[in-house]
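Can you keep this structure in mind? I'll have questions shortly.
Every protein chain but one is kept in place in this view of the complex.
Read from first to last, the chains carry the letters A and B; within each, the first residue is number 1.
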Amino acid sequence: MLRRAGFIAAKDLRLSVGGGQGLVQAMLLGLLLIFLFSLSRPTGELVSGQAAGAIFWLASAFGLVLVFNDLFSLEEGQGCRLGLLSSPVPEHAVWLGKGLAGFALLVISQAVFLPAAAVFLGQDIQGSWGVLILALIGVDWGLAALGALLGALAQGQGARESLFSVILFPLLLPVLLGGIRIFAGVFSGDAASDQGLWAGIIVAFDAVFTAAGAFLFPFLYTGEE
Amino acid sequence: MGARADSQNPPPVRADLRADIRADIRADIRRVGKFFGSRLVLREVSAQVHAGEALLVVGGNGAGKTTLLKIMAGLCRPTAGEIDLRVAPEDCAYLGHATFLYPRLSAAANLTFWARMYGQTPAREELEAVLSRVGLARVIDEPAGTFSRGMAQRLNLARVFLIKPQLVFLDEPGTGLDPASQELLRREIENLKKAGAGVVWVSHHLTADLPHAESVLFLKDAGAAYFGPASGFDGGDLTC
Partner (left out) sequence: MSNIRILSALTLIALIVGQWFIWAYAPLEETMGLVQKIFYIHMPLAWWALVSFFVVFAASIRHLMTRSAGSDILAGAAAEIGVLLSGLALVSGSIWGRAAWNVWWTWDPRLTTTLIMWFVYAGYLVLRGSSAGGGMGGERRAMVSAVLGVVAFLDVPLVFYSARIWRSVHPAVLASQGGGLEPEMWHTVLVNLAAFGLLWLTLLWARYSLGRAEERAQALLLHGSPDAQGGQAGQGGQA
């Protein structure tokens, strides 16, 4: 199953990176958001670390929606979803493959957002890079687990992307708050005293929605139109 | 599941619908029923598919043909009844009007991806062999998105060859094909049968496809109106 999930992820990455719409759109939208929010900074004043963290994760969340919409739409055009379902591949492998691909694409787009936050929002990494990267991985994991589950909502003819974001965003709140708080500490240099608690929330979120995703995905990803 | 079916209390299935029980059964469906919400689309349908034979599934629009095929292929669940596939999931192939192709991947990459989903890793020569069998060897590295409908469906057929199936589900695969491609399709279905595969074939072209089938399942008003040898099927009151 892991091998097949790997093949699905590799195929998705190849299609998304090589001329795909989703990744480029996600990057552009995120950049645009970061730039637009930088306009709210009065001339000569600094954006607080917390505001910068919030803007960064907001950009990531919007990117997430585009990335997963694109990943799941790959299967819709020529009925490939039915192909996957009629093959001996377990549905879990599809969820895992989509999650891995989405995680990779999210990290790639954040590699653009982070310098953009530094440039437009005047931020510096004053705290520890290790904390930043760990937090990034932890939060992205949670985002990808839930995105890969609910992205399957987009299948079928009636589904709309806007609905996906309306449903996804509030659910993501705990893990996004965690990301914002830890990033605020890393940007400003004085790590928040409750950093450990937030790490706990992020890990709990990842665990709950990884389990839920693995369990629930086969119910969502079906041959019924 | 059971409760739903009971509450609708369908009439008893016609006694003449069961064929003789034979040893080489590839798929056995027993009294399958399906509701979409509260709408009954299949009622008490039973049929068998044998190795090396084709079961032609015919009926008017909305008679439940595609639904039955999807249920057999495991794409959606029946509300009642049982599906007994006597082959491993790796040995089942589905060929519908959708081409199951990623337009931006080349023909070879498409075939490789699907073969991997079936647990195989085909060599380049093997890809070339199946592609030349459907007349696509020249375009092996072209993206599938540039193919015409006929070429795409041939590539889809090559995917089925690669799987070497023992049970094939066909959902009107000939839709939108030119006569030459349709002829190729019928010839290759015969070849799959010779290789021992059982074929379930949803068809709109009764007159053209009937000679290639051994048995017929005629669906009407969500139920089976005929199931038996193809030679004994009078065409029902099928008008399409």
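Simple rule for what comes next: a residue touches a chain if its C-beta (ideal position, glycine included) is under 8 Å from a C-beta of that chain, and two chains touch if they have at least 3 such contacts.
In this text, all values refer to a predicted model and were calculated from it rather than measured experimentally.
The chain that is not drawn here is touched, among residues A:29, A:107, A:134 or A:220, by A:220. When the missing chain is restored to the complex, the residue among A:62, A:95 or A:205 that touches it is A:205.
Only one of A:80, A:116, A:139 or A:192 touches the chain withheld from this view, namely A:192.
For chain A, the residues in touch with the chain missing from this view are 146, 149-150, 153, 156-160, 163, 166-167, 169-171, 173-175, 177-178, 181, 192, 194, 197-198, 201, 204-205, 208-209, 212, 216, 219-220, 222, 224-225.
In this section, only the chains that are shown with their structure count from here on.
Between chain A and chain B the centroid-to-centroid distance comes to 38 Å (mean Cα coordinates, whole Å).
Within the complex formed with chain A, the residues of chain B that make contact are 70, 73-76, 88-90, 92-94, 96, 98-105, 113-114, 116-119, 152, 169. Those residues of chain A that touch chain B in the complex are listed here as 4, 7, 11, 14-15, 18-19, 74, 77-80, 82-89, 222-224.
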